[in-house]
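Note that one protein chain is taken out, while the other chains of the complex remain in position.
Up next, chain A:
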Amino acid sequence: MTANCGLSLDQMAWRVAQELQDSWVVNIGIGMPLLVPPHVRADRDVIFHSENGIIGMGPEIEGGDHVDPDLLSAGKRPVRLMPGGSFVHHADSFALARGGRLDAAILGAFQVAQNGDLANWKLPGARTGSIGGAMDIAVGARRVLILMSHTTREGEPKLVDRLAYPPTARGVVTKVFTELGVFAITEDGFVLEEIAPGVCADQVRAGSGAQVKTDGATLMVPPDPVSPREPVLSRA
C-alpha cells in the first residue's frame, strides 16, 4: 500500500465483504479479491464462482495432505468445495458469467475511469498481457466491485478521468474500494460514499486523477483489528 493512512488490507477486504448479500453468486478471481471471502458475514450464505468451472468454491488450502490436484482456484491454488457445490465445463462457466447469473464480481484494477471503464489486463506499451477471464466477467457481472490501492506504488492516481491503460471493459464498474474509502460510479462521475477513519476529503481529492464528489460521504467504522472468520464448511 502506498498511503500510510486509511484502511489496512484486511479492513478493505472486510468492507467489500459487507457489500455481498445473502444468496448472491459472486465471482472471485486472483490477487487481492481472495482476501474477501473470510470476511463475509456469518448470517449471509454467499456462493462463490471460480471461472474454471467451480460453483460453490470454498476457501483456499494452505497445503498439506488434503490438497487435491483436481480442485484449484482461478489462481491455480488448492481450494475446497462447499457442500452442495458443483462443477461445469468452461463454456458453461462463462455462460453463467455473461448470462447474468453473477450478482457481483470482485476484481483488481490498474485504473478505473469516472465513466466506469476498467483497465486491469495490460500495461501501456507492453507487447501483450494476460486477459484470463477478466473481460468476460467484467462485461457479464451485474455489479463489478473493484478492490485496489488508491494510487500506484509511484503515487500515480488510479481513479482517473480517462483510461491511459488498455481497457478491459467499458462502463462496467459499479463501486471502487480503496484504503481511503468507497467510491460509487454515477452519472456525475466518482462519488465518495464512505470515507476511512483518519482520512480527510482533501487527501482523497489529491490522490485522485478525476473529480470526486466528496460532500455527503459518511464515516466508515471498520472493526479494528479486523479478524477474518474461520472458514465455514457446512450449511445450516
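Note that in this section a residue touches a chain if its C-beta (ideal position, glycine included) is under 8 Å from a C-beta of that chain, and two chains touch if they have at least 3 such contacts; residues count from 1.
One rule holds in what follows: contacts and distances are computed from a predicted model.
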From "aminomethyltransferase", "3-oxoadipate CoA-transferase alpha subunit", "ECF RNA polymerase sigma factor SigK" or "ABC transporter permease", the hidden chain's UniProt protein name: "3-oxoadipate CoA-transferase alpha subunit"
Selected from A:D70, A:E187 or A:D215 as touching the chain missing from the view: A:D70
Absent-chain contact - pick from A:G6, A:P38, A:P59 or A:P167: A:P167
Hidden partner chain, touching residue among A:L9, A:V139 or A:A184: A:V139
Those residues of chain A which, in the complete complex, touch the missing chain: 50-54, 66-72, 76, 80-81, 83, 87-91, 93-95, 97-98, 117, 122, 127-137, 139-140, 166-170, 233
